[in-house]
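What follows is a single structure, written as structure tokens, with notes after it.
Yeah, one chain of the complex is gone here, protein chain that is, but the others are all in their spots.
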Amino acid sequence: MKRSIAAGVAVGAAVLLAVSACSSSKKGTGGGSASSGGGGAVTLSFVGADYGTGPANSTQKYWEGIASDFKAANPNITVNVQTINWNDFDNKVKTMVQNKQYPDVMEGDYFPDYAQSGLLYSAKDVTSPNTFSNLLSVFAKLNTYNGTQYGMPFTTSARTLFYNKKLFQQAGISSPPQTWDDVKADAAKVKALGKVGFGMPLGSEEAQAEALLWFLGNGGGYQDDNGDWTINSSQNAEALQFMAGMVKDGVTEPNPGTKNRTDLWKQFAQGQIGMINGSPALIPIIQEGGKLQASDWASVPIPGKSGPLDKTLGVCDNVSVFKTDTKKQDAVKKFLDFFYQDKYQVQFDKEYDLLPATNSAIKSLSSDTTFAPFLKALPNSVQYPNAPIWSTVKTQIQQQLGLAMTQDPQKILDNIQQTAKKGS
Amino acid sequence: MSETVARTRTEEIGPRRRRPARRLSYPRRAARALSPLLWIGPAIALIGVVVLWPVYVMFKTSFQRFTANGFNLGAAGWRNFTDLFDEPDLKSILVRTVVWVVVVVGVTMTISLGLAELFNQRFPGRRAARWALIAPWAASVLMTAFIFRWALDPQYGVINVFLHDVGVLKSFGSNQADWLGRPDSAFVWMMVVAIFVSLPFSTYALLAGLQTIPSELYEAARVDGASPWRTYRSITLPLLRPSFLVALLINVINVFNSFPIIWAMTRGGPGYETATSTVFMFQLKQAFIGESAAMSVLNFGLVIVVVLVFLKVTRWKDQVT
Partner (left out) sequence: MSTVVVTAPPTDISALPASKRRRPPTGRTVAISLAAYLVAIIFVLPYAGMIITALRPPAELQERGYVPRRWDWSNFTSIWKTGFGANLRVSLEIAGGATLLVLLVALPAAYYTARRKFRGRMLFLLLVLATQMFQPAAMLVGIQRQFVSYDLPSPTFSLILVNAGFNLAFAVWILNAYFSSIPSELEEAAMVDGTSRLGALSRITLPLALPGIVTALIFTFIGAWNEFIVALTLTNQPKEFPLTVAINNYVGQYSVDWGHLFAGSVIATIPVIILFAVIEGKVVGGLTAGSIK
């Protein structure tokens, strides 16, 4: 008797559990066509990257603020916000797409292969003409596939070399480096103080960025002006060899292939590193670290082989819109027009020390001393390739480039070049 | 014979153990033949859907081409497999996998023999001590891997702090302190973690096996004047064989398929220099889905080969009555 009651309870509980599992956490707003239910109420799912350094300044808050303002202005449109940290961003988004759980709006990295697969709306389809023409045109080519622009720049940044003035003083270095040889010599002097001379992140978070900065220094790059792949050019291999030399001399942190930018930036903020390539986003990290005063660090153009670079890596994070449900197109357009307003762009840039992506926002910030030098470099920036195969190539670079510090750089570059040629 | 604790009143059971044979009608007989399905049907269905079908899908996928985000571009023939075997790192990954399995399982089983023997003895606080042994199993492998990753941090990890205090570590942030940055030392530490998390299951399996050995045998050996080592070799080990073999096989399969430890501690990097074949499969999946499926097929084949060899070598058929 007791046992059959127990059995009955067990069966009942199992059924309840199954039902609750089915009904809760439904397919979610990602890709679910049921979300644009009756009465014109629409739910949009938004996935963005997290630019914050901790729960206090997580980008989740920024977007949730916009979402609630937007809801106040458009009561029948709800936006669900999700942010992903950069280490996992590529992985997570790829998995989402593989699982066919498309977000409606995505901010972060732009994947040209999504355009190739017909998953995205063109930029003109989801913005009003005013908003569209306000977007920075220098990044238009990056976001174009087959003649149509799909991605919209959301925030940009230019890379410069950050160095620790206090350590330089202690090491007896009078001026910041201008050439590769300067960098090596200065790094050795800082190393003598017991600190890391040059922070070189070649781990899987952003190896493609650090590598490109060195390639540019030798006149190399990922593609030439015609859009042909030049990954395994001799200039690139030379650059890697120089970097490997620095690693062998011990003037960088040990085992750069396993170190990521986030960790090294935090170490720089703790005063443990002499030089590191950074963007304005490093500034709040330095401030949070509490160890370096504003006078203890400065930023200069990145040294190239024979002189400072006049081109820099212009990184642009983009908004792309997935074609999940044509009924949502209007709502999406309203949302994009809403969050591209100057006040939100400026709020974002001030919080994370990144650069805006609209002409009007640039104008309002051009008088700000922190931003002015970076804003000047923007028009001249070099960007990542916009070929659909780039997303695969980038993954391979992230996984393998660090090995060039201990293995033959030319072979590694040849490998990656092969993958790039296969796709295009 | 069989010795159980029976809680019911047992009376003499009469000779009538079966219902008298009756001639069943056809529908009845059909129902009879099909009735096993009622009992084992759900199990077969569940296994079929969750375990067997994905195997088929996996094989199918390995012969198809995909974009990096999962779109099926059609048939690929054997290309995924040729791409896989052209990978320059494949050989070292396979070698590393063998090392991983052999060392981790070998050390685990050896230590488990000792630990099981130890925890089979009578001593105060034995139950609490046995409970401590379960900790790694309850805490999840992922968590344990993170703990070790934190403990090995070059700047402030507690293991480095300790080594610094005893003078072994010269300076923080150095290459020496960067255990997880150097592929060789990273791999050794990951094997240590793998052994650590495999010990609870193996020890308990062997402990259970030890407890089935009747104490009379030990008594008899003592009376005969056998040394402890002789007793162990001639009585314990042979009788422990079934449990040992089961634990060994399960460990081999688990360790071969192990993923969280390497993923949490090094992500298989730098490059693929700390990856085993399972981790490599996952890394490939991020951009090369077809090739990843081919790697899965290869892994799958390896597991089957290992199991078959194992069954052959241990003459499993003779063990199972």
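As written, the chains take the letters A and B, and residue 1 is the first residue of each chain.
Heads up, the rule we're going with is that contacts are C-beta pairs under 8 Å (C-beta built on N, C-alpha and C of every residue); 3 or more make two chains touch, one makes a residue touch a chain.
Predicted, not measured: the structure shown is a model, and the values here were computed from it.
K.L.:
Pick from B:143, B:191 or B:235: which residue touches the chain that isn't shown?
P.N.:
B:143
K.L.:
Out of B:133, B:191 or B:226, which is the one that touches the chain we can't see?
P.N.:
B:133
K.L.:
Just name the one of B:158, B:188 or B:237 that touches the chain not displayed here.
P.N.:
Within the whole complex, the residue contacting the unshown chain is B:158.
K.L.:
If the missing chain were put back, which residues of chain B would it touch?
P.N.:
2-8, 10-11, 13-14, 17, 33, 36, 38-40, 42-44, 46-47, 49-59, 61, 70, 115, 118-126, 128-144, 146-148, 150-151, 155-156, 158, 161, 164, 172, 196, 199-200, 204-205, 207-209, 211-212, 214-215, 242-243, 246, 250, 253-254, 257-260, 264, 278, 281-282, 285, 289, 292-293, 296, 299-300, 303-304, 307, 319-321
K.L.:
What residue numbers in chain A mark contact with the hidden partner chain?
P.N.:
3-4, 7, 10-11, 13-14, 17-18, 20-28, 30, 45, 50, 53-55, 82, 85-88, 92, 95-96, 98-101, 260, 262-263, 266, 270
We adopt the following convention: only the chains that are shown with their structure count from here on.
K.L.:
With touch defined as at the start, can you tell me which chain A residues reach chain B in the complex?
P.N.:
Residues 90-91, 94, 97-100, 111, 113-114, 116-117, 194, 196, 202-204, 250, 253-255, 257-259, 267, 272, 388, 391-392, 395-396, 399-400, 402-403, 411, 415 of chain A touch chain B in their complex.
K.L.:
Within the complex, which stretch of chain B touches chain A?
P.N.:
Those residues of chain B that touch chain A are 67-71, 88, 154-155, 171, 173-175, 178, 180-182, 266-267, 269-273, 283, 286-289.
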